[in-house]
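All protein chains but one are shown at their positions in the complex.
Chain nomenclature is as follows: A, B and C, assigned in order of appearance, with residue numbering initiated at 1 for each chain independently.
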Amino acid sequence: MSPIGLNHFLALGAVLFCLGTYGVLTRRNAIAVLLSLELMFNAVNLNLVAFARFMPNLDGVVLAVFVIAVAAAEATVGVALVLSIYRNFRHIDLDQVDTMKG
Amino acid sequence: MHEQVAAAALEGAAANVWLVPLLPFLAFLIISFLTRPWGRVSAAVSILALTGSLGVSAQVFWQRFTQDAPPMQVAVPWITLAPDHPLGTIELGLLVDNLSAMMLLMVCFVGLCIQIYSTAYIQTEIAHFPTQGSASMSRFFGWMSLFTFSMLGLVLSHNLLEIYIFWELVGLCSYLLIGFWYFKHSAAEAGKKAFVVTRFGDLGFLMGILMLGVALKGFDFLGLSQKFTQGIPEGLTAGFVALAAVLIFCGAIGKSAQFPLHVWLPDAMEGPTPVSALIHAATMVAAGVYLVARLFPVFHPAGHAGEAALLVAWIGGITAFLAATIAVVQNDIKRVLAYSTISQLGFMMAGLGVGAYTAGSFHLITHAFFKSLLFLGSGAVIVACHSNDLWRMGGLRRHMPFTWFAFLMGCLALAGVPPLAGFWSKDEILGYVYAAPGGMALFLVLTFSAFLTAFYVTRMYFLAFEGPYRGAEKAPADLAGPVPPLSLPAPFPTSQALDVAPEWTEEMATSSQEDLPAACRGAGMEHVPHGLHAPKEVSPWMWGPLLVLALFAVFLGFAGVPTGVGLGLPNFFEGFIHLSGEGHPHEFHWTPMLLSVVVALAGIALGAGLFAGNPERGERRLRSGLRLVWPFLQQKWYLDHLWARALAGTMYAGALTMAWIEANLVDRAVFGLAGSVRSWGDWLRSEHTGKVQHYALMLLLALVLLAVGIGMVEPGFFTSRQFVINLLEGGR
Amino acid sequence: MTNALTMLQALAPEVVVAATAFLVMGLDLRRNPNPRAQATVAIWGLLAGALATVPDWLDTAASNSALTLWGGIFVADPLSVVFRALACLTGALVLLFSIDPIDTERRNPGDFVTLVPFVVLGLMLAVSAGELLTFFVAFEIVSLPLYLMAAWNRNERGSAEAGMKYFITGSVSSAVMLYGISLVFGTVGTTFFSQIATRYETLADPPQAFVLGSLMILAALGFKIAAAPFHIWAPDVYQGAPRPSAMFISTAPKAAMVAVMLRLFWGTLALQGRDFRLAETWMVLLAVMAILSMFWGNLVALAQTDIRRLMACSGIAHIGYTLLGVLAASRAGAELEGAAAAIYYVVVYSFANLAAWGVIVLVGWRTGSDRIQDYSGLARRSPFLAFALLISLLSLAGAPPLAGFLGKFYLFRALWEAQPAWWWMVLIAIVNSVISLYYYFGILKPVYFGAPQDQTSALVVPWRFRAGLLICLAVIMVLGLFPELTRITLEAGAAILAQPGAP
Partner (left out) sequence: MIYDPNPVAFWLLAAMVAGCALAVVRARKLFHAGLALVGTLFAVAGLYGLLQVWFLAAVQVLVYAGAIAIMLLFAIMLTHHMMTPDLKSLTTQPWTAAALCLMLLAILLGATLTSTWQTAPDTTLSPTWTPKSGFQVAEAVPSIKALGFRLLDPFTLPFEMVSVLILVSMIGALVVARKNPALPKAPEGREEEAP
């Protein structure tokens, strides 16, 4: 097996990011969308940590810590909004949350 | 004044000159936003501010008067449109020279007198409209302050564009104040007329400004004057300069109500009387004269005939004559004064046109005092008699002694009786015209106008102040009421339909009367027996300023007595306001002076002879004497009709053409275009599907497309050696 | 080394606003909170914050330098001073306009008031951040509360929907930006603005990842300012969110993000020192975004019947104009004018927009409707409101002599001087201004010439609205009357950014 380098991690990050994107774009369930968003943030973190380790530059880890914190805040807000959608629509199917258009 | 064109910076008292316009503007803001509900407070604010301005301008004036300083100016870039271009920066500046210092003092002083007078006067007008109340008073003083600000800004303007801005601002204020009682149809119409008619002139003005400014690469007055001191500037032809000057003069024609754009001013008498006094007699209408004086070198380039100046002179002469003839037949006291204003402005223009810079400016100043006096006096009379109609007055001398005295002084000054102010200034203009080469015809026209002036003033005076009080009676049927207006040919819409020039009807003359609530209309003039409601003297707040102004009307003339008269007085005015390169050396001629005394006395004598005893009989004799021209004069030389018809006809024809063009060409093009634009909009709008994931998709799609667009993905990208190595080896 | 005093001075506005925010939060925790009192405290606190930027301004503009803290994480320079003050004023005005409706309708007014200073704090930190992640965190402080404020009307479907839409699209763009940040960090090994350019100089070969990372950051910024093609969320959010929130969303973040764009694409990512190719790339990109924004915004606005959607679309178009200035600013030699024009425009836009939204908030609160046809006869119901709408919309439309006209003029001139070959873009922008006149007059016509529907009575304008609107109008007029003064100041302020190695 060939040795593992930075680009392996980056490629994995890219894959993870795109999978997250796919989830965000396709899942009708709002919470599933939130889960997918977390994937995207994780992809970023994976990139940052890999850079931090291979460059090497500690700042990447620092940035990753911040990203985790931001992701936590985003999740909080997301859950609150999902609950708000649920209360008003009695469902959380994003595809049917379309009273405004045009 | 222009010996030393190099301008100095503002120094001494002049360094504070910015306060002069600023204070009234602050008053306007305070009144608009803070003291609106309290009319008296607003009045106090306005008057206080103006007093402050007066103080500063008096200091500035004193500084200019005592020191022989060059013009002072300061300017800051205001809007930079193109930094490197000489015309790219519009500047805001202040120009203080002798002329503007004197104008400042005049505007502030007259304005202050008028505002004090207004505190009492405006309440009598408000009383006619009980629903208006205190807010109206605030509105009045707010706009008066705004007007004062604009006028002072106009006077202090340092360049043509700046003066144009203030020019339009005073126009706006005039519009607002003429239509002050905006719910009165006639007032609203008159305001509109003033606005529209002066706009014709302003169009030319703007074109002239641009021609001159662009050709000479600069707009500031001192720079322009300097360029003309050596004659026509290089690269320009005399014709070009004359055309530009004439275009600029168009603005003056509009604002100073010169023939043929004078038609708005009589209608502007719809405004409250202090407005007429301040704006339509003393200050704003003088702006045109001021402008011509400011640009004097442009009208009289050294070493050239000055075709534009000739036009100015003759327009002035025609206006002076025309308005004087019309004034003879007016029955409305304010209209007599309005036409007299037009006529006097014509005198000033004629003076400036023949090169009488000093004399024109001098008449501007003296006229401001005695004409505002006359207007305020007429206001007092109107308040006392509840009517504008001269035929409902009479005998007021006994009832209103203070007003009578002040008014009489004003009349004498206007009539040109020595040694009152109007005599000296008018006489000086006449003297110049007399001495000007080829000016004899103009001199005769003006002299005849002066005779007419003395005559109609006397008529007005006797009708209003002498004889018995006729307040309760209707005017004799044959004396009141105009000749039926000229009917227009059928295909042309009437002027009223076009809102251009409302025809004069009796309704309009007495409309202020007609619109009064029944309770106060005439205060029982028609039905209550004569004698019960004799006119009473107005409050001291009103006659006080009248007396102050009367003082000036009597004595101001001595500031400018020609040295040749031999009174031993130096000619202060000429020492203060003069041009280095004035066209004609100032010689004093006894002929015109004596002639003008003679015509003034003759006019007075004729007037007194006709109207002293039985005014009705006098009027009938006058009419029979003038029966050939009477309808002509009564219809104001049919100029309003001409305007209405010319405009109406042209506009109607134009409208038909435009309607066709619009229906057949523009509509198709515009609606076709608009339709297609809209359909694009609709198409794009359909992208907003309302589904959030669709939005997210578009977001990312845009990212991907942009990435592809800037060459992130090129052919062979994924087969490149680096890519393969990195893929296989992990970038080690 | 920065001593404590410098640090305190540089951070004074933030400290004041943060203290205000916590104070207001504390007031909200009392047993009987009084939201109007809280709002008053917050407004004065924000004004104090704006005032506290003055020493920074004097210090930096006088010496033409910047105060940097923590090695460049925080930068106090004239650019940040302008936008910090603007953020404070915007926040204060939003509070002034929103407290009446939000308190009357009793939608957790206390919490709403609490969040506003925090958002302002985020904005202030975002415009003074000199490091990518700091900027990102600051911007999340802005975004997250705004998502929630959009969903503030808990019992309204539209509001919840708006919040959700804003949140999801916003979070995706945040993730994209983070990914971009990670790529930039990976290529140059730093996230400090001041170091990115210098590090990049040392690289052997301009890596694709850097370009892609920058693009992703740009795209996310484009989302935040609602520039096409990343704008599509805006109309729905503006329409659904409570009006005060929509007002906030449509002004504050946009202005701040324009400042950040100026900072980022001017020296940091454009990297003019090394090779101009990259700067050219960004110029083309900004041009594409500007043109798309103008056309999309204006064309879609034509078809709107809801005034809030219309304002969203017009906002998109205005960002398009502003991007012309940013574009000019990324061209060497035209930075000052381009930046000054963009700043001037965005400031004018903010106040005009606030005034227009003030009217929308009030009318919507009183009548419950945002349909343009329901504005019919507004001039008779409240001449003041109609006048405020007139001035603000005319300024937005760019009618002379209002500030909006000069703003557009400066932008066009800056573009012209930066890139004369792109004269056709000026033409496009002018065509778009003309299109925009059409729909602005579409509002003003019923306002002035329409009859009030069903003879409704006069609209009472509460003093807070009156004061707020007067302030906005005064700013528009002063900026319009004395543009030169403002512009010279802005240029002086912007000059510092043009210095080599400036953050």
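Some notes on this structure:
What we mean here is this: a residue touches a chain if its C-beta (ideal position, glycine included) is under 8 Å from a C-beta of that chain, and two chains touch if they have at least 3 such contacts.
Since this is a predicted model, take the numbers as computed values, not measurements.
Counted over the whole complex, the shown chains touched by the missing one are A, B, C. Screening C:59, C:100 or C:370 against the full complex identifies C:100 as the residue touching the chain left out. If you put the hidden chain back, the residue from C:55, C:207, C:383 or C:442 that touches it is C:207. What chain C contributes to its contact with the hidden chain is residues 18, 25, 32, 69-71, 73-74, 100, 103-104, 106, 108, 111, 114-115, 118-119, 121-122, 125, 131, 133-134, 137-138, 140-141, 144-145, 147-149, 151-152, 154-155, 163, 179, 183, 186-187, 189, 203-205, 207-212, 365-366, 462. Interface residues of chain A facing the missing partner chain: 1-12, 14-23, 25-29, 31-32, 34-36, 38-39, 42, 45-46, 49-59, 61-62, 64-66, 68-77, 79-84, 86-87, 91-95.
Taking the whole complex into account, chain B touches the unshown chain at residues 691, 693-694, 697, 700-701, 703-704, 707-708, 712-713, 717-718, 720, 722-723, 726-727, 731-732.
As a convention for this text, only the chains that are shown with their structure count from here on.
When the C-beta pairs in contact are tallied for A-B and for A-C, the bigger tally goes to A-C. A straight line joining the Cα centres of chain B and chain C is 45 Å long.
Distance between chain A and chain B, defined via averaged C-alpha coordinates, is recorded as 71 Å. If each chain is reduced to the centroid of its CA atoms, chain A and chain C end up 27 Å from each other.
Touching of two or more other chains is recorded for residues 10, 21, 24, 33, 94, 97-102 of chain A. Annotation for chain B: residues 685, 688, 690, 692-693, 696, 700 touch two or more other chains. Taken in their complex, chain C has these residues touching chain A: 133, 136-137, 140, 144, 147-148, 151, 154-158, 160-165, 167-168, 171-172, 174-175, 178-179, 181-183, 185-186, 189-191, 235-236, 239-240, 303, 309. For chain B in complex with chain A, the residues that touch the partner chain are 685-686, 688-693, 696-697, 700, 726-732. Within the complex formed with chain B, the chain A residues making contact are 2-8, 10-11, 21, 24-26, 28, 33, 94-95, 97-102.
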